[in-house]
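Every protein chain but one is kept in place in this view of the complex.
And then chain A:
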Amino acid sequence: MVDSVGKVVLPGENLTDLLGSDSTFESSAWSRNTTGDRFSDRVKTWFLKFKEPNIYWVDSFQKRYIPQRGDSVIGIITTKAGDVFRVDVGASELATLPYLAFESATKRNRPDVKVGDIVYCKFLVANKDMEPELVCIDGSGKSAGLGVIGRDGGMLLQVPINLVQKVLSPECVLFKTLGKNLKYEVAVGMNGRIWIKCHTVMETIAVANAISVSQHMTNQDIQKMCSQMADSLVGF
């Protein structure tokens, strides 16, 4: 059982052989149980991973974002339609963002949002049968960092989904190491979009490059790369 962790599993492979016949399956978003025989269709390709004490999951790599409820994403306002904004989040259809879903917005006090703005928002409704809906407030009506970003500059970068998951995980040292040498502001959307802002354009580009190349790097390599980058920015 242990030695199959880290192995690649492909669609159609029978997992009961790998995991042992005494394990029971819980359905996850990516697997299906058929005929009750504890035979699971692997629907995506990917690494089998293990988390104590008894959860196996399949880690996948893809570029396309599929909306999930509760995810924070960066969207671009494309049009206004009646009482809602239509936002492009990189999914298969445009998401809606109501006017009233901003902090202290009322019917008389419209939020100051224009077409082309970048918004950091959260999915309220996201399933395969309904149009996705976003909001820029949390449960208590406060914005909590959500809302329009980037009015005063910055750069929007598109990266694969697995890179976003990597940099947001607690083990990844990228943001901490960058912060030792540079002052920067970053907003990370689960749809693969990252907004970066530093004092100068050169620093912004350097941070963007650092994030892109860290996709295939280990923590040690990331630390080395960040210190090299900091040196070159200063002029060595």
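What we mean here is this: a residue touches a chain if its C-beta (ideal position, glycine included) is under 8 Å from a C-beta of that chain, and two chains touch if they have at least 3 such contacts; residues count from 1.
Criterion: contacts and distances are computed from a predicted model.
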*Can you tell which of "Exosome complex component RRP46", "Type 2 DNA topoisomerase 6 subunit B-like isoform X1", "Histidine-containing phosphotransfer protein" or "K Homology domain-containing protein" UniProt lists for the chain that's not drawn?*
"Exosome complex component RRP46"
*For the chain left off this view, which of A:S72, A:S143 or A:N162 is in contact with it?*
A:N162
*Residue-wise, where is chain A in contact with the chain that is not depicted?*
8, 10-14, 30, 41, 43-47, 60-64, 66, 91-93, 128-129, 162, 215-216
